[in-house]
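The complex appears here without one of its protein chains, the remainder shown in place.
As written, the chain order gives the labels A and B, with residue 1 at the start of each chain.
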Amino acid sequence: MTTFYQLLFSGFALGCVYALVALGFTVIYRSSQVINFAQGSLLALGAYMVSWFAIDKSLPFGLAVLAAIGVCVLVGVVFQRLVLRWVAGQPVFVIVMITIGLSIVIDASVSAKFGANPRLLGDPWSSSAVHPGGVTLIWAKIWTIVTVFGVLLGFFLFDRYSRYGLAMRATAADEEAAMAVGVPTRRVFALAWGVAGAVATVGGFFLATFPNQLDPSISAVALLAFPAIILGGLDSPAGAVVGGVTIGLVEELTKGYQPAHASWLGTNFYVIAPYVVMILVLMVKPYGLFGRAPVERI
Amino acid sequence: MSSEVRVLGRTVSAAGLIAAGSVVAAAALTVALPFMLNAFWLSTLVFILIYAIAALGLNVLTGYTGQVSLGHAFFLAVGAYTAKVLGGDHQLMALIWIPAAGVVAGLCGLIVGPVALRLRGLYLAIVTIGIVFIGQHIFLNVDSLSGGPQGTAIPSVQIGAGAQCQPSCSVDFSQGTSLGGATIDHNALYYYLSLFILVLGMLFVRNLVRTRTGRALQAVREREVAASLMGINLVRTKLAAFVISSFLAGVGGALFGSYLSFVRPQSWDLILSISFVAMIIVGGIGTVWGPLLGAIFVAGTPTVLNHYADSVPFLQHGSSSGGLSINEFSSIFYGALIILFLVLEPRGVVGLAGRAIALAQRLARGPAIPPSTPLPSQQSA
Partner (left out) sequence: MTLLEVSGLTVTYGGAVLACEGVSLSVDEGGSVCLLGANGAGKTSVLRAITGLLRYHNGAVVHGSITFDGRSIIGADTSKLVASGIAQALEGRRIFRDLTVSDNLRAGAFSARDRSREKRVRDEVLQLFPPLAARLGQAAGYLSGGEQQMLAIARAMMAQPRLLILDEPSLGLAPLVVEQIGASLREIVAGGCSLMMVEQSTALALATTSYAYLLENGCVTHHDRTAHLLADERVRASYLGTSAGQAEVAAVTGEKAR
């Protein structure tokens, strides 16, 4: 039973990170119906920036995180203002391809600056832990859960009650109508990219605390958030959170039990387990658990 | 004014002559290329042609039918392993295993299709990412098929194969051959073979889009609901697109593996899939020439950049501890190029070529108009 609780805990912590990554996707998808393939690269950039500010620039860790968030928000906003505004109205896959271009540029820039070797994050927790009832709770993961919940709460309050949160929802619902009633939609799009950059940073550095080191492969993790956003429905931030946590649990539980109980599924099956779950869910609900079918007019 | 000439009793415009002349010249050049290029350029060209074959398939699915798939790499893998089983394990002829690779991949498309059919737009794109991952997992774990993580050999193309035939009448593509004194090396052989298949594929696609099925595909892209009201069978149409797409991917995958002669499961990854999407978008989505032009851009740019990187002063070879290496530089350049390109010309190379041709035509018509008096219509354009 201890194993089970242990897996539950780490699955939940991992799921929280996926939830953040997925939130980044949905915020942008909601505002412009585009999947941002550079989300994983932003996440890597954020994590490397935390490490750079904390270790190379010797900033206190909290400050390093804030500075890194600043960098990623800036990259997101500048990209939106400088590049994406020119392709508004183009087919979605053209815009998706442009975000893939951005991801190639960021990934290569990060590895040009920091190299391929793993480096330390500079976080204050290292591997310290508490042990209630035989279960090892690593502080880094506890902090992940706490912080992620804080960030998510903050986002939902913002989305629900603030002026710009309302503006984001209005723009998502009907861009032209939002413009017509006076919502500065261009600022809203930039804001969406800013939010995506910020949550990517937070997700990135928590992800890097798990093995407590940082290497370029971290940007691939965003790919694992895809099943999360699909499960939750592309346009539902709340769904993104549920989907993220689900996927984290699926992954960790599979990692823990599959090798012993279903070894015929092959080694490292946990890597694709989220995708298998996703496909199974989609066969039943084609728009995810929380997504809605768009109303089609003829 | 005589910008028209009489050829074989028919009146042909100068522009028409130029066009016909350039087609003949281009065809001649295409055939002569292997004798003009060194091994490096020729092998780059072979990869471009093979990629173009697979991209042609994706273009039917994504470009004409509007179903974005990121699972193309999986179907290439199926093609390559079919080649391995039929051509390698069972020693069948290339004439059999190349089409068979397409057929088996097409069948896989038929199996995957029904799942994908229920999904729209980016949901489909993400599920097909799942196919890539699951496929890779299977290939990594089924050693008998793929050799596991270590990889497996894919047979080379042999024509007039087997022991029954004299060495003189059989050609092993990995060895090269000689024809009337001229040696044709293995790069050139794969070049001609891929070119032949690509041309067949392009003719097929060009004709396809003019048929009933082809128009149905495009109707599905424009408006799914409306298409189904028009009496188009959505399921069958989308499945057809999926199967055609997978077929060409399979053929491309078999050639790809065969040309490389050895493949590992890790190569059939998402990045490969993404580069096919990049090819058709950068080339010009939903056009016959788009996949080839896109393949030239996507497969050619990094290769060329790497090749010439030596002459760029601030770059250094293979760094792992920071500093701008050649690979990183070419990646940054390549990514930035994609962004810039699509911002400036979202219709891709074909859109750009269209502009260039329009310009050329205006220039070709130029002599008819005295240069000093521009037409009002030109001013407003």
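A few remarks follow.
To be clear about the criterion, contacts are C-beta pairs under 8 Å (C-beta built on N, C-alpha and C of every residue); 3 or more make two chains touch, one makes a residue touch a chain.
In this text, all values refer to a predicted model and were calculated from it rather than measured experimentally.
In the full assembly, the chain not pictured is in contact with A, by the touch criterion defined above.
Contact with the omitted chain, checked across A:178, A:192 or A:208, is made by A:178. Note on the undisplayed chain: of the listed residues A:116, A:170 or A:220, the one touching it is A:170. Where chain A meets the omitted chain, the residues involved are 89, 163, 166-167, 169-170, 173-184.
Assume only the chains that are shown with their structure count from here on.
Centres computed as Cα averages put chain A at a distance of 33 Å from chain B.
Only residues 62, 68, 115, 118-123, 125-127, 129-130, 133-134, 137-138, 140-141, 223-226, 229, 270, 274, 277-278, 281-282, 285, 319-325, 327-329, 331-332, 334-339, 342-343, 346 of chain B touch chain A when the two sit together in their complex. Residues of chain A touching chain B in their complex: 29, 33, 35, 37, 83, 86-87, 90-94, 96-98, 100-105, 107-109, 111-117, 223, 226-227, 229-230, 234, 266-269, 271-272, 275-276, 278-279, 282-283, 286-288, 296, 298.
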